[in-house]
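In this view, the complex is presented without one of its protein chains, the others remaining in place.
Per-chain residue numbering starts at 1, and chain names A and B are given in the order in which the chains are listed.
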Amino acid sequence: MRSLTDYLYFNTKTRRAFINITGEVEARVRDSGILEGLCLVNAMHITASVFINDDESGLHQDFEEFLESLAPHEPVARYRHNLTGEDNGDAHIKRTIMGREVVVAVTGGKLDLGPWEQIFYGEFDGLRRKRVLIKIIGE
Amino acid sequence: MRSLTDYLYFNTKTRRAFINITGEVEARVRDSGILEGLCLVNAMHITASVFINDDESGLHQDFEEFLESLAPHEPVARYRHNLTGEDNGDAHIKRTIMGREVVVAVTGGKLDLGPWEQIFYGEFDGLRRKRVLIKIIGE
Partner (left out) sequence: MRSLTDYLYFNTKTRRAFINITGEVEARVRDSGILEGLCLVNAMHITASVFINDDESGLHQDFEEFLESLAPHEPVARYRHNLTGEDNGDAHIKRTIMGREVVVAVTGGKLDLGPWEQIFYGEFDGLRRKRVLIKIIGE
C-alpha cells in the first residue's frame, strides 16, 4: 500500500468563500503515483467545509442565501457559542450542512469524478489561516 | 491491496426517487473477494445523493416533505442557478442536505451494516441517465 499526505492553506479576504480545489487535489493524486485507491479531502477547521458540486456562480449564490436563511450570521447573540467571545456560531452550523469532507475514488491514476463534479473549499469564517488535508491511499 | 471499481446506472421515470441499492453494493463486495476494507458509494451527479437510512415508505415521504420545505422546486425563478436555463436549483440543495456519498466498512467479506441500515440512491432531478460509483479497497 502507498500513501500521500498533504495540506492546502487558505486565508480568504472575505468571511465566506467557495474555492475550487479540484486541480490541487488532482495534482496530489498524480504525485502519489497511486493508480487505484481512495482520496480523502477534509477541512481541518470546524467552521469550514469541503464539498462537491457544480462550479457555477449562480448556484454558489443560491447556497450562500440558503445557508444564511437557515443560520444567519446576525444577530450574533442568537448563538450561545458566541458567548465565548466568538462571532462564528453561524459558521459551525453552515459547515455542518455543507459537510466536512469528501472521499473520492482514484481509478487509473485519476480522480474518478462525474462530468460536473468539482471539489470546493467552503469558508464560513475567513480572514484567518486555515488548512485542508489530502490523504490518498492505494496502490 | 485489492480493489474493485463499478458503476450503477439509473434513469428514473419521476423527478425525484429513492432507490434501495444495498443488494447491488453487497454483490460487488462479494465479487471483489475483499474480506477487510472500505467501500465507497457515491453519486457521480451533483443533483443526486447516496445515503443510508431506513427502508420505510412513510419515512421517505417525510424526507421528501422536509426537503421540499427547505428547498422548494417552484417557483424555479427562486434560484439564480436556474438563470442558466436549468430548473434544478432545488435539486443541488436537496442533494447537499442528503449527502453525496457513504463509506461502509467491509468486515469478513460483507458490508458491516447496522440492523436497519440500507443504502439508497436519492434522485432529485431524474428523467435522465445518471451514474453511481462503487469503489472497494482492501484485502
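Here are some notes:
As a convention for this text, a contact is a pair of C-beta atoms (placed from the backbone, for glycine too) under 8 Å apart; a residue touches a chain by one contact, two chains touch by 3 or more.
Because the structure is predicted, anything quoted here is derived from the model rather than measured.
One chain of the complex is left out; on chain B, the residues touching it are 1, 36-38, 51-54, 56, 58-59, 61-63, 66, 70, 97-99, 102-105, 107, 112-117, 137-139.
Touch with the hidden chain on the side of chain A covers residues 1, 3, 5, 38, 40, 42-46, 70-71, 79-84, 89, 92-93, 96-97, 99-101, 103, 131, 133, 135, 137.
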